[in-house]
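Encoded as structure tokens, here's the structure I'll be asking about.
Only one protein chain is missing from this complex, and each of the others stays in its spot.
Up next is subunit A:
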Amino acid sequence: MTTYYTKSHEWIRIDGEQATVGITTHASEELGELVFVEAKDEGTEVAAGDAAAVVESVKAASDIYAPVAGTLAGFNEALSDDPTLVGRDAEGEGWIFRMTVSNPDDLKGLLTAEQYKSL
């Protein structure tokens, strides 16, 4: 499993054909406690940088972007009942959606953990 990061504070974890996407712990801390999370429907095709999900705090809504092009493959339904899961474990249980990646070469354009940390 390899995890890549984006400048807009998403992470994408590659596990064979499947990729899982969420927001970084840093982004979660900046947003504060979440009250609502929603992703676009399974099967939606997205380009890199397209809004694929939204996370909402009391005050504001923030788009979550697809790190690379692909097709959405499911939402973390646990977040429907408990959106605060993101705040407790942003890079684990608080993942937001799964997707298939159209072109694995696109991942090379993303940040490594080291590169993200040094932002």
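Annotations
One rule holds in what follows: contacts are C-beta pairs under 8 Å (C-beta built on N, C-alpha and C of every residue); 3 or more make two chains touch, one makes a residue touch a chain; residues count from 1.
The working rule: contacts and distances are computed from a predicted model.
Look at the chain that isn't drawn here: its UniProt entry, checked against "Sugar ABC transporter permease", "Cysteine desulfurase", "aminomethyltransferase" or "PadR family transcriptional regulator", names it "aminomethyltransferase". Contact with the omitted chain, checked across A:Thr3, A:Thr25 or A:Ser57, is made by A:Ser57.
Counting the whole complex, the residues of subunit A in touch with the unshown chain are 32-33, 35-36, 38, 54, 56-61, 80, 83.
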